[in-house]
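Note that this complex is displayed minus one protein chain, with the remaining chains in position.
Chain lettering (A, B and C) follows the sequence in which the chains are written, and residue indices restart at 1 in each chain.
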Amino acid sequence: MLLWLIPLFPLAGFAINGIFGRRFPKALVNAVAVGSVLLSFLWVLKTLAAGAPLNGPITERYFTWIQSGTLSIGVDMTVDRLTAVMLLIVTGIGSLIHIYSIGYMAHEGGYYRFFAYMNLFMFFMLTLVLAANYLLLFVGWEGVGLCSYLLIGFYFDKKFATDAGNKAFIVNRIGDFGFSLAAFLIFRQFGSLDFSVVSGQAAGAPTAMLTAIGLLLLLGACGKSAQIPLYVWLPDAMAGPTPVSALIHAATMVTAGVYMTARSWPIYVHAPQAMETIAIIGTATAFFAATIGLAQNDIKKVFAYSTVSQLGYMFVGVGVGAFSAGIYHLMTHAFFKALLFLGSGAVIHSLSGEQDMRHMGGLRGKIPWTFWTMMCAAVAIAGVPPFAGFWSKDAILLAAHAHAPWMYWAGTVTAGLTAFYVFRAMFLTFFGSYRGNHHPHESPAVMLAPLAVLAALSLAGGWLFKVPEFLSAVFPAQEVPEDAGLMAISTAAGLIGIAVAYLMYVAKPALADSFADGFKGLYWLVYNKYFVDEIYDAAVVAPVVDGSRAVLWKGVDAGLIDGSVNGIGARCRNLGSVLRLWQSGNIRSYATWVLVGAVVMIVAIGMAGGAR
Amino acid sequence: MDPSTWFYAISLIKILVVFGVLMTTLAYLQWVERKVIAHIQVRPGPYFVGPHGLLQPLADVIKLITKEDLLPPYVNKPLYLAAPFIAVSMALLSISVIPFGPEIDVFGYHTYMQLTDLNIGVLFVLAASSVGVYGVALAGWSSNNKYALLGALRSSAQMISYELPLSLTIAAPLLISNTLSLRKLVETQGGNPAHAGTLWNWNLFHGWQWIGFLVFLISAFAETNRIPFDLAEAENELVAGFHTEYSSMKFASFFMAEYANMITVSAMAVLLFLGGWVAPWPAEYGSGLVPVAVFALAGLIAVYHGLHPARRRDRFSLPAAGLVFLFIAAAFLAPFTQSWLLPLFWFCAKTGAILFAFIWVRGTLPRFRYDQLMGFAWKYLFPVAIVNLLATGLGVALFG
Amino acid sequence: MSQVPLSWFLVLSALLFALGVAGFLFRRNIITVFMSIELMLNAVNLSFIAFAYQHKDVSGHLFVFFVMVVAAAEAAVGLAIILTVFKNRATLNIDDISSMKD
Partner (left out) sequence: MDVILFLIFATIAVVAAVNVVVQSHPISSAISLIGVMGSLAVLYLLLGAEFIAAAQVIVYAGAVMVLFLFVIMLLNAGTETRQSKSETAHLLGVPALLVFALLLAYFIRSQPDSGVHFGGFTGGSAQAVGRALFTTYLLPFEVTSVLILIAIVGAIVLARKEI
């Protein structure tokens, strides 16, 4: 089926743009970048059409990559229904965002560099999705991390951008550490890193081992998918260009953790404690991030915390055993969150770079296309039926209720909070009167067209693509009773959130400030994101830095290593200054020594009985 | 007599004959050159010693031998004395492997018209010519004269440089003929009576070998320090070059060496490219009658002019010469002499043609500048020779 | 016919080699020293040819061929080095060229 062509197209685009892009005109860069991703998308469609109905995985083995002892790792690619969903999301959303970027990045420097990185990201993401074993998945995993780092730090002349890039990179290392350990354990337990082998043998493995593997994988997933306690990099990652936020930090890369967890379901179903941990972390993250989102003023930060929160939802879904519900939410989230980011990008673009919502307002009439498309996303994320978010969120919440009712309630509250902060952002941005001093203008059609497509998907995607039924063949069946009451409660929570937001930011704007004054301490805490960054600084970063400085650098490196190396060097010099007396620099003396050496050799060989 | 005695006797005779003929040729080549140059420059040339100056070479030899042999002070004596010897001996040495004709039958004893046939005849010629450089270099250095030294450095550098294209072009016909023996080389070009020789069997007409032949000829001019490449003896810059300090017979030795080298390279050109002693077309079409016609015509003209003399002495000399020519013409018809005279005739005719080209070029072309000379060798001749060799090798590998 | 013992060739080779070594050790002109090396190489070549005769094997000739090639390359580079040395120091005395000890 030529699966390797799917990631190859973006890689070729990256190579062409990366090498020659500097000299290319913009149109050619666009053609290569967008064209390669579109080709990839079309190839995915063709592949899936050819492979339908994909009842089992289709694996293609290309060559042996690493062969060492019993370890044999091939560059293998596989497609099953889960992969199919991911492939469509990645290439589909990726194509839309690439198109959008043409308009958004039109006036930016490093144009070709941006598209080259984006294509490289697509390559690694597709590798991640298509991988048939953990190591190849890890290649894509690290590759998308690299591209994320490069793109967060895209404006590398600004310090906050490079810092944010470094932060993302370093925090992800912690998760990768967990992932690597998990891979070692998997190899130790199963003797292979292939998904097929793992899923076949997981049932017979000891639970403790599976739990360890599951927890370590979870650590990796936490890093990549920004879950507590490793979520801190994602909000800072908004320093990158907005299409990057939409593609990498909302729709695709950050969901890699969810995908990986779902992919590892054979391990998790036999490690209930690990599952429980996932669910708890997901619930906590969802709620915690949602509360922070309430008080943010930067439009992209709001959506960033919203992303963290929604990822928490997906983890809840995966953690309670509703893998397909998690993937379902992954897909709908990709639709509406990509749309929210792209829309906010259009807003920022129209305001010439303004990101603070306090300097927006009243944009509804000025940029109507952006407003209406974003509104579609907002109702979708708020869980208003029958739009996309409603379906997937309800699937998760129902599964959560079946697993543990408190998770359902926490999720419902979170849903209310989500509706509130999203609509707060919408109202602050589009309603009331304009508070800034720019001249808002509607974005070009090349940006609006992807918005329109995504808006349609946000509205209809939920009932159009019934992911749970599609994935029922992949994941173990789970009985979740339909409960109209619970559905009504969670829907009501969303509607209440919208109503409160309308009340506080449109009907009576003064209410918001008085509310903030009334709960001054709480607001202060939330506004400053619970001081998590500062706590991390004090608890982890500072001790590590100080310890490195005082002990490792001054003591071990300068004292022990340098000391011993310099000492050896000094001894050698002393010895050499004695030996150099022999080295007269006179060639004839050297020749004499060579002759003497030859004589000695001949005598020695003769004594030993000749060279026979 | 036992065979080995026969062998030594025949070899000795051959050596004596070849040496005598060669020495005479060297002397008369000088005369021919002066005559030809003179006629190119529309003047009679040597005229007074003997009829048409025919005895001029003899007079030159007597003059050179009887001249005072100067030994300049401050020269490096052994090398100064050895240099002309090296030059002339190496030049004469090459002649020993050059075949003049096929196997012949002398009084029932089969022998080759060649002093010796080495398996590596071509390499032998190259080796001798490369050692010949020493004569030039040492002569210039030992003279203790800056003009001589510069001349020597120039000419030996030139000889070494042009030896490369020369060797490379030699290699191409060797590839085609697949031998290093000069005699077999000729046989593959039609010297073997089994397939009677024609013009088209010559290596010259083998594909693009005429390019190689041209390169060979140009390199040969330079290798023998002839005009237009006679930088070593650029009179206006270096007096007379490396032999400035030499006089008398030692001076003559260098000239002998130069003319001997000319003969050698001409003979090599004939052997490598022009089919050696093979007639240009088969005998059944009358190639054997060409020398008869030539000599008979010459004899008849001489007799005619003897009967109608322009000068008094012509009355006796020209008819005598005419009779000799007619006798030679008759010898070409006699089966006994024909077998070895015909190849000899063709060999000498071809070699003579090339030697004439040497003289002709000297009368026509001006001298190069030194940097042009070296640049020409390395930038044009050398690449052309290499490409020629590679292309020939490819051709031989594909079609040979 | 009388035959030459193979050892005579080897003795000749050894003699030439020893003379080459002596030239290397006791001569001061760098060019002469270089020529001594060539002498040693030639001595070794003679051994190769002699052994090739004894074993009736052409491989010895090939070794000599390669030695010649290497010697030619070595002469080209070595003489270029000598030229450069002379250019910089105006001396050919090998004892004066000893800055390697510093």
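Some points to look at:
In this section, a residue touches a chain if its C-beta (ideal position, glycine included) is under 8 Å from a C-beta of that chain, and two chains touch if they have at least 3 such contacts.
Bear in mind that the values here come from a model prediction, so they are computed numbers and not experimental data.
For the chain that is not shown, the touched chains among those present are A, B, C, taking the whole complex.
Residues of chain A that touch the chain left out of the display are 584, 586, 588-589, 591-593, 595-596, 598-599, 602-603, 606.
Residues of chain B in touch with the missing chain: 76, 79, 118-120, 123-124, 126-127, 130-131, 133-134, 137-138, 141, 149, 152-153, 156-157, 160, 163, 180. Residues 1-12, 14-23, 25-29, 31-32, 34-36, 38-39, 42, 45-46, 49-50, 52-54, 56-59, 61-62, 64-66, 68-77, 79-84, 86-87, 92-93, 95-96, 98 of chain C touch the missing chain (whole complex, contact as defined above).
By definition in this document, only the chains that are shown with their structure count from here on.
Separating the centre of chain A from that of chain B, both taken as means of CA atoms, is a distance of 88 Å.
Work out the mean CA point of chain A and of chain C, and you get 70 Å between them. Contacts from chain C toward chain A in the complex involve residues 21, 24-26, 28, 33, 94-95, 97-102.
Considering their complex, residues 580, 583-588, 591-592, 595 of chain A touch chain C.
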